[in-house]
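The complex is shown incomplete by one protein chain, all other protein chains being positioned as in the whole.
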Amino acid sequence: MRLPSSMPAEQALGQRRIGRWQVVGLACLLAALLLPFADLAISTPSPRAVFAALGRGFLEPDFRAVSQLGQALVLTVAIAFAGVAIGALVGLVLALFWSSALIRTVSLCLRGVHELIWALFIMTITGPSAPTAVLALALAYSGIFAKVFAEILEEADPRPRLALPGEGLSLSGLIYAKLVPSLPAFWTYFAYRIECGIRSSAVLGFVGLPTLGFELDTLFKQGQYGGAAAVLILTYLLVITLPLWLRRPALPLYVLAAIAYVWALPRLETSGLGLWTLISRDIVPAPLRNGAWADPAGWEAFANWLWRLISQQMVPGIVATLILGLFAILLTGLIAILAFPLIVRALTGLGGSVFGHVVLVILRSTPEYMLVFIGVQALGPSMLPAILALALHNGAIIAHLIGRQASQLVPTLRIDRPHGVNLYAYELVPRLSGAFFAYLLYRGEIILRESMILGILGIATLGFFIDSAIAELRLDRAVILIIGMILTTAIVDQASRRIRRMIGAQAVSATACR
Amino acid sequence: MTLQRREFLVGTAALLATPAIAQARPTLAFSAIPDEDATKLMERFTKVAKYLEGQLGVSVQFVPVKSYPAAVTAFRNNQVQLAWFGGLSGVQARIALPGSVAIAQGDEDKEFMSYFIAHQSTGLTESKDFPMGAKGRSFTFGAKTSTSGRLMPEFEIRRNTKMAPEAFFSRVGFSGDHTKTVELVASGAFEIGAVNFTSYDDMVKSGKVDPKVARLVWRTPTYPDYNFTVRGDADQRFGAGFTEKLKAAILGMNDPAILAAFPRKKFIPATNADYAPIEDVAKQLNLLD
Partner (left out) sequence: MTEPLIRFDGETLGYGAVAVLADFRLAIAPGERVALLGRSGAGKSTLLNAIRARLLVTGRTTALVPQDHALVPILSTYHNIYMGRLDRHSLAHNLITLFRPFPRDRQEIGALARDLGILELLGKPVDELSGGQRQRSAVGRALYAGGEVLLADEPVSALDEHQAPAVLERLLSAFPTSIVALHDVGLAASHCTRMIGLKDGQLLFDVPAGQQDPDAIAKLYAR
């Protein structure tokens, strides 16, 4: 009876489904239309000179700086362990109360704000110290952990809990029957997040916290490319050797040692005054301060203030973010699809694939913020270095994932399979396109979030205006702009989910940081 | 290099340790806006710290920070009690912490000015009038809240061109500090730049920049700039009469080596009221609420 009536709906659904390549075509068309609005200028006259100087630096890295880099290196790792561990713990508690809409909103706000922005904000109270970095990392990561842990809890077997007296509705029941069985999955995710945390921690140095990024920033600005190369090499070594020393049984030890180390550093004067001023005055919109909120004129001034802020900063910032993100995503896809054969032995041979692995590892391990920083030094602060750096980093990540799948796929193909370009074009690309789109969409969300942040480096995305507001000590404006950032994050998440459903790509979780 | 890195760490440690030490023996922590590269800042302020320690009988720690707002917030949060601010950051600090006072400025600071400098390829040369020929070229300010690198140059650009900087120039950047501004113009990364005149003159004198490549094209009218500002509760913390003693110590600075690091000829008294023009301009440019 019901079947026939459901048929047309099914067909309509089928017709609404848009092909993957149509989405790509639309995105390219949009990019072409937006091209005049994208700032792609090279503003330095001799970008080659900077790259050459950096290249020479790599040939003769100045490891004399390493003795001083030691402290920055240790702090980078310690801050990562402490921040990620605290974030995981808070995230765990938030995940336990995931059914509450309030908790879900709080965790959206926590993860919607990048750790760099948290750091800029917290520093206005606490100054540029290691605990500030730990706190910034912990805040951003607690929101991420809350979401992922809640998803893991949701997928846990419901039966043990239902079998308990009173259906296990108490918190104890939740902990014994749901949380404990999920611990192995939590653990895996935590260990993987540590790696992201080390990269984040290094990047926090760019805003003045005492990690590797601080050294890189200083050395670059003084033109000491040998030292800068040494910092980059140290960062690679740190990330590449992670699997060797990041052993799970030793993790709790590392975390405790890290927290103890940061704790043992000379501590901060936590005058409640700074925090109180922040809440009672700094983040109150300027037109409403000093009792003006009681006056209708104050609210009118507030409306004007808000409108100017939204129309002159928030909207242009978000538009620039989206344009930058779109170009970066398209180029990421192009790089990934062209670069993945680099690590497929059947296509490039043994030597070629080893070389490919080295290139991809370097691009993957450099935090994208560092790549953009180098790009801006060489090319000037336009969208160009940001697009290039984002695309190289994310393209390398996808190329690595797809290339690995391709390598596993080749031996399973028929014996008389084609070779060379034909193998690539007729077998590998069509078979891997599903996974490719899933990865690209997932990385796309990350690219858009990073694009917002890159404003701190002088590119006119949302982060630029937030950085300016904080520089002008106008935290009230910063808060409004950060709300815009959170909303953009939420909308991007939604849009990505829609597109994923539309083109039938599966969800990818936890393939890379953020 | 070695010294500088270690000094940073010591300084950071000092920033954090100050309150604990303060219980036992008062330590005067002081900071400065990072308007030039780190080497220069360390050279300048380690000398000052040693000098003040000798004069005041308290231990003095220099706390380096990486941004202008960080200097202001460290001051407000009592992580430092004394700071060498620019015109605008000083105004920001004294608004953020009522009761704090400007006590001294350099002799040059009562009539400070900015230089507009241009890369030789622009063909611009020094003139008495605003360089209208810079229209459509790329331009960089210094730090976002620098008085001589942002506030006054923007004010002059708007006054002379009747246009916003973004409209008058093809591209507007923020280099972060004066050293960087000069380097960017010298390399041609930006065709025009606005810079603190003492920083530029100093770089020319020490041979760090070729004045033919990054050449001076215009001097702005003068305005008040840098100042030493101290917290209002300094006497409470360090003993009665401390602020006066501090002021006398700064004004009495006559070692050419210390003065050259700023670079200033000598220090003279200053008051909060001296900086009212800066506050007005900042409000006009909507950099201050």
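To keep things simple, chains are lettered A and B as they appear, and every chain counts its residues starting from 1.
Here is the rule we use: a residue touches a chain if its C-beta (ideal position, glycine included) is under 8 Å from a C-beta of that chain, and two chains touch if they have at least 3 such contacts.
Here the structure is a predicted model, which is why all the values come from computation and not from measurement.
Could you tell me which shown chains are touched by the chain that is not displayed?
Displayed chains contacted by the hidden chain, ordered by label: A.
So one chain is hidden, and I want to know which residue out of A:31, A:89, A:164 or A:251 touches that hidden chain in the complete assembly.
If we include the chain that is not displayed, A:164 is the one touching it.
Can you work out which residue in A:26, A:74, A:183 or A:315 touches the chain that's missing from view?
Going through A:26, A:74, A:183 or A:315 one by one, A:183 is the residue touching the chain not shown.
Using the definition of touch stated at the top, determine which of A:22, A:172, A:422 or A:494 touches the missing chain.
A:172
On chain A, where is the contact patch with the chain that was removed from view?
Chain A touches the missing chain through residues 157, 159-160, 162-168, 170-173, 175-177, 180-181, 183-184.
The working rule: only the chains that are shown with their structure count from here on.
Using mean CA coordinates as chain centres, what's the chain A-chain B distance in Å?
Centre-to-centre distance between chain A and chain B: 35 Å.
Using the touch definition from the top, list the residues of chain B that touch chain A in their complex.
Listed in rising order, the residues of chain B that touch chain A are 1-2, 5-6, 8-9, 12-20, 37-39, 65-70, 72-74, 76-79, 92, 96, 138, 143-145, 171, 173-174, 176, 180, 183, 187-190, 287-289.
Which part of chain A faces chain B closely enough to touch in the complex?
Spelled out, the residues of chain A in touch with chain B are 41, 43-46, 49, 64-65, 68, 71, 123-129, 207-208, 210, 214, 218, 221-224, 265-269, 271, 273-274, 277, 286, 380-382, 458, 467-468, 470-474.
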